Structure formats: C-alpha cells, structure tokens
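Left out: one protein chain. Kept in place: all the others.
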Amino acid sequence: MKLPLSTIVTIVILAFGALAPFIFGGQPYILYVLTLALCYTIPAIGVNILYGYTGLVSLGHMGFAGVGAYTTALLMKDVGLPFVPSLFGGMFAAGFLGFLVGIPCLRLRSHYFIIVTLAVGMILFTLFNNLDGLTGGAEGLPGIPRPGNIEIGSFVLDFRSLTGFYVLTFIIAALIFGLQYILVRSDFGRSLSSLRQDESLAAARGVNVFGHKLAAFVLSTAIAGVGGAMKVLFLRAAAPLSFDMNESINLMMMLILGGAGYLVGPVIGAITFIALPEFLRVAAEMRLIFFGFVLLILARFAPRGICGAAEVAYRKLTNKEANVVRYT
Amino acid sequence: MRKLLLTTALAAAFMAPAAYADETVTIGIVTAQTGPLAAPGKFQMNGFNLAVDEINGNGGFQVGDTTYMLELKVYDTRCNAAEGASAMQRLATVDQVPIVLGELCSPVAAAEAPIAQDFQVPLVVTVPTASSLTEQGNPYFFRVNANSGQLNEALAAFVETIDSEPLSFIAWNNDTGRGGANGMRELLPEDFEFGYIGFFNVGEVDFANHITNIRNEDSKAIMLLMDEEPGALAIRQIRDAGLDAKLIGTLAMGSNRFLDRLNAEYLNGMVQYSSFPPNAPMERIKNFSDTYREKYGEESHGFAAQSYDGVFVAVEAMKAAGTTTDGAAIRDALAEISVDGVIGTISFDEKGQASPPVYITEWCEDGSRKIIAPEDLAADCGAG
Partner (left out) sequence: MATAILEQFINGAMMGSIYVLMALGMVLIYGVMHVLNFAHGVLFMVGGYLTHLFFFSWTGSYPLAILGSMVALAAIGIVLERLVFRALRDNLRMQIVSSLGLILIIQNGVVQIWGPHALQMRPTTVETLVKFGQLSFTLQHFVIMGVVAAAVAALYLFLTHTRLGTAMRATSQAPEAAVVVGIDPNRVYTLTFMIACALAGLGGALLGPLFIIFPQMGDAPMLKALSAIVIGGMGSVPGAIVGGLGIGIVESLSTLVIPTDYRDTITFGVLILMLLIRPWGIFGVRVRGED
C-alpha cells in the first residue's frame, strides 16, 4: 500500500513524540523543551484550522488561550476541581468567547477581521492584567497545581514529574491533532478549504459561509483554550504577558513558518520556533533579528513554510505532477 | 636532626593551604538583558559582576580544603514566564548549577520557583517584589530584597506622618505599579483620603492627562510607582505644570543618575524608598558605592546592591553547607544563614523572605539626600 508522503511524515512524528520520554529519559531539559513546544503546538493547530484551512488571519489568538488558561487554573486552584472537568471548563470558556466574538465579527472583510482580532486580543490582555482580584493581575498567578496522579494497578503516572506531564501533554496534543485530521478530511473540512480559496464561489455553490466560518472560529478558539491551559499547568504559574499581542503574533508566525494548511505544519512550526532557539542560545536580540529575516525570506520565497518548501523539493525529486486539489 | 627537619618540611608542605584556586563554581543567573526591562536588568547584572570580581579578586572562596573561583552562567529571560522556566530547567539539569540568583519580574520568578523545588536547586531572587512569591510554601525559594508588602508598610508609615491627603498615584500598569498601588490602598486606614489613581502602560510617556486630574483633586502628595526613565518625565511634567505636591517615588529615584536627568530644583523635597542610600555613613555601603563607581563610572542602583548581596549570600551558604554541589544542603544552609550585606543584615524567615531595612530618603535643596527613615539610621543632607 503506497502511503502519501504526508501520512508517512505524520506517523514518524507521532512515533517520535510517543517514544520521546524513552529516548530522552536521561535529558530532562530536552523533554522540557519538547513539552513546551507541544503546549504551543496545540493552539497552533487551532490557528491552522482557522488560517491554514479557512483562510482567516487572527492576531489575537493567544488572548483566547489565556481565557482557557486562567479558567482552568482558577477551577483547579481555587475551586478544587480535578483536571478533566477544569480542562473542559477552560475549553468551553474559550470556545464560548470565540462564539460571542465570532458572531458579530466574522462577517467582516479580511483586513477588518485581522484588526478586530488584534483589538480583541489587546482587550483580553488588559483584562488579565487589571482584574487582580480574579487573575492575580500583573504579579501573576503562582501555585497552579498539577493534575492528580493516576494509578493503574501498581503503575503510577505522576504528573508532577516532567515525564508524566510530557505524556499527558502529548496525549492531549495527539487527540487534537487527530481531531484536525478528521476535520480536514471531512466534508466540513473541504467546505472550509473552499472558503479559503474563493468565498463567493463557495457561497454560490451552497456552502453556508457564515456558519462554517463560525464553527471553524469557535473550534480554533476552544483548541487555543486547551493549549493555554496546558501551558500554565506546565509552568505552574500564569502571567498576562504570556498571552499578549507578541505571543499572538508569534503563534501566527510559528504556523506560517511550519506551513499553514498542512496537518503537520503547526507541529513543525512550534517545535522549530520553540526548540531551535533553546538549542542555539545566542544573544536574544540576534535571535530575534535572525527570525525577522527568516520571516522576510519566508514571505517572499516560501509562503507555505517549511512543509511547503519540503513538498516542492519532494515534488522536484520525484517528478510528480502537482495535484490541483489537495488535502494534506 | 636532618631527619627531623625533613619530616617537618614535608609535613608543612602537606598542611599548607592551596595558594591558588583549584576549581571553579558556576552559579546560575536569570535576568532580563533584552526587551523593555533591559535597563533595570543591567543594574542587576552589574551587581552580580561586581560581587564576582571582588570575590575572585580576593583569591576566590574556600569550602573545606578547596578554594573556588566564581563564575556566572547567565540566561536572558526577557520578563517572559516560559523563557524563565526554560532557563531554570536548563540551569538545573544541563548546566547543573548548585544555586540560581536573580530574576527581575515577579511572574517569571513564579514560573521558575517550582522547578527550583523539583530539582533541588535553590533560587534566590534579588529584585521581584510580589508578595505571593513567598506564600507558596516552596522551601527552595528565597528572597533577598524587601517584598511589596514590606515596602508598602514603610511607605504607609511615612505617608501617615506627613500632610498627604488626598494622596494620588501615577503607576505603571504592571506588577511593580499595581502591586504598590493596591498595597498602599490596603495598608492605609479606612478613612484615608485617596485622590486620583492613574495607571499607564510601560512605554507611555505623556502624563498630561494624569497631571490634569491630579491637580483637580488638589492632591497634597503624589506617589510615583515606576522606574527612573518615566519617573524623570513625570516629575518634570508635574513641576512644569506648577503642581507643588509632595512627591513620593521608588527605589531608582534616589540616585545621582536620576538627578542628572532632571536637576535639584525639580527634585527638592521629593521622597523615595531605597534599599540602600549610596552615601550612607556605613563602612560597607561606602565601600560598595566607591567600588561600583570605579568600575561603572556612575552611582549605584538599588538593584545592583541587592544582587551584589545575593552573590555573597550564595557563597556564604556554600561555605556553611560545606559543599558546592549539593543543592539540598545549600538550601538548608540558606535557611539558617545570616549575612551582613550592603542592604542590611540578610537572614531568611520560614517563608524564605529576608527583612532588610527599607530606607526613606529625601532630596535636599543642594542636590544631595538625607535619610529620614528608619529612625535609628537617619542621617543628614549629603549622607543619603
């Protein structure tokens, strides 16, 4: 059975991720960086659904991640709920907010929609920062608990340990990745792609443009909420600056770097963006200047990111013809 | 006879302490070297470097029979929680330092602290002020500097002694500013009259709006909760607008560098809290100020003093614990230690918080400062 390249790549990445605790068992730092990368992969998948497949740019998505993060954190810390209900709480809060924001805003043209998302992100940041009584405000919210242990027979999964939490994050990221996979290959996913390519034509063909956009937006914000929750659970502290405009912009850039519209784009983008600088610990400013140039080059020569460039290379090497309609 | 001489000589040779350092100890530093808070981060770094130079200049420090030189492994956390946590993780497991010092921003310290506990590497912060940091029951977290609760207590005590009602605020909309404003509102009595409370974002420089409103509240005193760069602008704008309310400032506003940004006329009568007044008539403070000025060509900053002390605390802890690698033992030593630092006597309570004196200094007409609190350390113009 001949598998498409994308499926092979996906399987390899998933296998690598699953085996990581064993490969890097003796190097907690690497495991740490991978866990952090996964915490960014999750919202990146959300943005991929929104931008890569539906074509909507959001420059405020980390704001929604923050909503999920603070909700989950407060439910676990102050209310004392266990992990799973708290995570769902965070997910629903972020998704619901996405719903409220999406209804009035999704009918706007692309330029205007981008600016609205920027504004929404900034307002959310202000709320995280100013509502000290609720969120701990600018001083941050320390002491966020880790999920309780799971005991299966004599085997204990301790989420306070790095390995344990990595496994948890990986499972959740894999589930979200699976969700993305199913979505993209479904009729719903195909309709989303048609919206990205030509909205008017899609509408003429009977696609409920607004309904699809709203569903995609809500899904992407809910997923972002999950990502935010995992991030603050990992760091065990929440801070408004973790969810500000810079972070939202970084999230988009990560996705574009990896390759928007590809299933593994967000994964590759997040890992590259997070892991690479950690391993090349040069002076921070040079890092950022370098990344700025990477963005310029990307925009000009490789707008489909690493995955796009890889695909082009693969095509050249194997002399395949381009598929007009593709769902990788 | 010769045998005796030979034996004595050999014995003497074996028992003589090493005249040069055998080894190096690397301690970890987390701070902001880039980003919007790079300026205060520089002062923190200066303090660390000054301490290291001094210790190494004296031939290192001795633990057991070995003399060690000190080295720093510095990571730039840019006031970002994820970067801070990664840096801490790296220091603990890759660089394997025995102790980590520094950090500038409270929420980042909050993310670094749990890792300190996980890997048993004590984290001794020298600048972050959020009170919540020492309320987490983390035995591996220590703080050398006064927290916002302690600072606010000193300020509140002072504010009540002067004619300050209504009291207005202009504050940074971040942990420093909000922490200060909220703290003051909690500590001052119920019936204390507050005027206008104005927040501004880091990077904003136009205080015209705030000043107009403060004037209209007829404020007698204005508290400026920000660092020196916006502080200089705020004061200039306030005085240019003709407001002669009593000004109460933060740490950075009691330095000559601050004076250079303005002039004595603008500052006359202004009061600020300080972790150490550079000209105080105390031996250890004078030495520090002189050395700092020699090396960096300018007056020292409170953050530098706090960080300088942090290094010495770390070294003393290693000496007391008798190890430069066992984090748990060093932590136990830290819990018991008492060090005479530039900022005062440093010893940690059961939450890991030290209680250095919080000075209040006041600017005099001639551009010098005097110390008005704590009372037992008060000093005249020129000694602040």
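As written, the chain order gives the labels A and B, with residue 1 at the start of each chain.
Keep this in mind: a contact is a pair of C-beta atoms (placed from the backbone, for glycine too) under 8 Å apart; a residue touches a chain by one contact, two chains touch by 3 or more.
Remember, predicted model here, so these are calculated numbers, not experimental data.
**Q** Just one of B:197, B:280, B:346 or B:360 touches the chain that is missing; which is it?
**A** Touching the chain that is not displayed is residue B:197.
**Q** Using the document's definition of touch, tell me which of A:100, A:182, A:201 or A:295 contacts the absent chain.
**A** The one listed residue touching the chain not shown is A:295.
**Q** State which residues belonging to subunit B touch the missing partner chain.
**A** Counting over the whole complex, subunit B touches the hidden chain at residues 34, 36, 38-39, 42, 173, 178, 197-206, 208-210, 212-213, 215-216, 229, 232-233, 240-242, 261.
**Q** Tell me where the left-out chain touches subunit A, residue by residue.
**A** On the side of subunit A, residues 57, 104-105, 107-112, 114-116, 118-120, 122-123, 126, 129-130, 249, 253, 256, 285-286, 288-289, 291-296, 298-300, 303 touch the unshown chain.
Operating definition for what follows: only the chains that are shown with their structure count from here on.
**Q** Suppose each chain is reduced to the average of its Cα coordinates; what separation in Å results between subunit A and subunit B?
**A** 38
**Q** Please give the residue numbers of subunit B that touch subunit A in the complex, ascending.
**A** Its residues touching subunit A are 33-35, 75-76, 78-82, 85-86, 89-90, 93-94, 106-108, 110-111, 113-114, 118-119, 130, 132-133, 136, 173-175, 177-179, 182.
**Q** Where on subunit A is subunit B touching in the complex?
**A** Of all residues in subunit A, those touching subunit B are 27-29, 32-33, 36, 129-130, 132, 136-143, 160, 162, 231, 235-242, 278, 281, 283-285, 288.
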